[in-house]
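The complex appears here without one of its protein chains, the remainder shown in place.
Going by the order they are written in, the chains are A and B; count residues from 1 in each one.
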Amino acid sequence: MGVIGKSMVEPNKVIKREREIPTVPVNLDVIGEKLISFLEKESFQIFDALISVEADMVTINIDKEKLVETAIYLKSTGELQFDYLSCITVVDYIASDNNYEIVYHLISLTHQFKMAIKCILTEENMTIPTLYDVWRSADWFERESHDLFGVFFQGHPNLSPLLLYEGFEGFPGRKSFPFHDYEEW
Amino acid sequence: MKSGDIFNMEVQQIHNDDAIDLMINMGPQHPSTHGVFRLVIWVDGEKIVKAEPHIGYLHRGSEKICESEYYNQVITLFDRMDYVSNLNNELAFSLAVEKMMSLDVPERAQYIRVILCELNRIASHMLFYGVYGLDAGATTPMLYGFRERERIQELFESVTGARLMHNYIRIGGLKQDVGPDFKSKVLKVTEDLKRGIEECDVLLSKNEMFLVRTKGIGIINAADAVNYGVSGPSLRASGIAYDVRVNDPYSIYDRFDFSIPVGSNGDCWDRYYVRIEEMKQSLRIIEQALRDMPDGEISTPIKGMVRPPKGEVFIRTESPRGDLSVFLVSDGSDKPYRVKVRAPSFANLQALEIMLRDTYLADAVLVLGSIDIIMGEVDR
Partner (left out) sequence: MTLIEVLKYLSLAGGLFFLLTMVAAYLTLMERKVLARIQQRMGPTYVGFKGILQPLADAIKLITKEDLLPSWADRSIYWLAPIAVLVPAVLMWVTIPVTGELVLSNFDMGLLYITAISVLSVMGLVMAGWGSANKWAVMGGLRAAGQLVSYEIPFIMSILAIAMLAQSLNLREIVFQQNHFAFILKQPLAFFIFFTAGLAELGRIPFDIHHAESEVVGGPFVEYSGAHWAVFYLAEYMNTFTVAVLTTLLFLGGWIWPTMPFDGTLHNLLSLILFMFKTILVIYLIFWIRGTFPRLRIDQLMAFGWKILVPLSFINILITSSILFFADRNPAFSPISHWIMSLTSLMLLVFTVYLIKYRANANGDVDSVRLVSASEIRQNILKKNEVTH
């Protein structure tokens, strides 16, 4: 794709054009804009959230210390009412940014809002407070993240292995895990 | 359980302090655990004191494999996660990639996708119906349910080439066009299904023994269901009228007129009957889609390899089990950077501990069956 053929100036030399990597276009709908207007209110400013939009999802980046307070605020405020935690994902950005990113996707069943909360974890400090007491659906998602990535959730009552067997060494979700060379026996 | 009731007996639990509860293992191999799933139950006589699910027997590392496969190859992996409703999984992933690449899927492809996905929904619910009847002890619903499922699978074989792992919904549209007799075939299948669903409904739903075994068992109320992340028919049975096809529409579902069944008690019977009603509503969607299906192309051509732009996207769809979401992170190359599948059965299974409160050991099987889990997507 990037090879355009041999150059006319210097034969036998191939010039590779740097391909510019495009980004996903932002496409926020009416409900999303309403959500942003709520999030830009005074009462939300105390959490120091960095609000952005990825494709059509309102995303906020916060410190992990403020995670539980933000979650409780989002769940209990009448206008927002994020009562449904859909998914917890850990993405491994060690190679590019030297950190892990943990993404929480929240849904509001009554107001049809969707948003994502992102926190940064570094390899030295993989602990983050648990959201078990805020949304119970975080229970197994956090156990899975602990299993596959090694993230430690403070306050979670039972972080035993969920998908892997007891005694499994290593964290298969990380990019550094030798996936194709791994021999189980 | 009322003590004056004819079909219930107040069993007095005399729990001595030095009595040990019996631990029973509904092991990975059991005729009723719907796949490799282990449930460790502590019983006091017949009453369940504590239940601990153990999963992971079918963990294949699908999400990790996706990171080393091209986007077209990932579709086959998604097929195998929820191996009963394959087309819905493929649709979720295709929608995610198409959203990232801002592709416009042609109208004809969208309509055919909807028709096939709704047929797959009926097939999945028929499997649930058959297996649930078998759990309750009736051997006949199994055969009736599978006869209806057979009709749908024959149709799938003639359209997609496979009965189960279809690999038909591709990024940008479909793999190939349907034959000229597609409309008549689907119409015939719909007619037969109408009668079949009616027959299945009459056989089991209002049977006294089935009612006695499923009414009032495994109750979860609305607030708990939302807190535990339950979705799909199990959430609707608890009284919350939420369906991703209606509240957060994807594909062309906002053009169709249908109803969603909502229960009120949150017990096993409601979860069962919500699925029966959903089948009838799916037939309505199929009829409307057949009527409006236009001619045209079957997929948008993509130049070269599928290389979505850099970024991330979160797609929500409604699979027969609930809210199937795909979180896709791309770094601009031709392989996904991170694929996370939020499987509905994974979250629904967490609510098992609430549903099994105050039930007897013999109810554990029925409660587990009513959540309708598929271990392929729980473990991925």
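In the analysis below, a residue touches a chain if its C-beta (ideal position, glycine included) is under 8 Å from a C-beta of that chain, and two chains touch if they have at least 3 such contacts.
Since we're looking at a predicted model, the values are computed, not measured.
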Shown chains touched by the missing chain? A, B
Touch with the missing chain holds, among B:134, B:152 or B:226, for B:134
Selected from A:45, A:76 or A:112 as touching the chain missing from the view: A:112
Using the touch definition up top, pick the residue from B:106, B:173, B:216 or B:376 that touches the left-out chain. B:216
Just one of B:53, B:106 or B:261 touches the chain that is missing; which is it? B:261
Looking beyond the chains shown, say which of B:78, B:129 or B:273 touches the absent one. B:273
Extract the touching residues of chain A with respect to the undisplayed chain. 30-31, 34, 111-112
Kindly note down the residues of chain B that lie in touch with the hidden chain. 5-9, 11, 22, 24, 30-32, 46, 133-140, 142-144, 147, 203-204, 206-213, 215-216, 237, 241, 243, 245-247, 254, 256-265, 267, 269-270, 273-274, 277, 281, 360-363, 365
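Note that in this section only the chains that are shown with their structure count from here on.
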Distance from the mean Cα position of chain B to that of chain A, given in whole angstrom: 26
Residue numbers of chain B touching chain A in their complex, please. 55-56, 59, 61, 63-64, 67-68, 99-100, 102, 226-229, 240, 242, 247-248, 304, 308-314, 316, 323, 325, 327, 329-332, 337-338, 340, 342, 346-347, 349-350, 379-380
Parts of chain A lying in touch with chain B, wherever the complex brings them together: 1, 21-25, 54-57, 83-87, 89, 91-92, 96, 103, 105, 107, 109, 112, 114, 116, 135-137, 139-141, 161-165, 172-173, 175, 177, 179-180
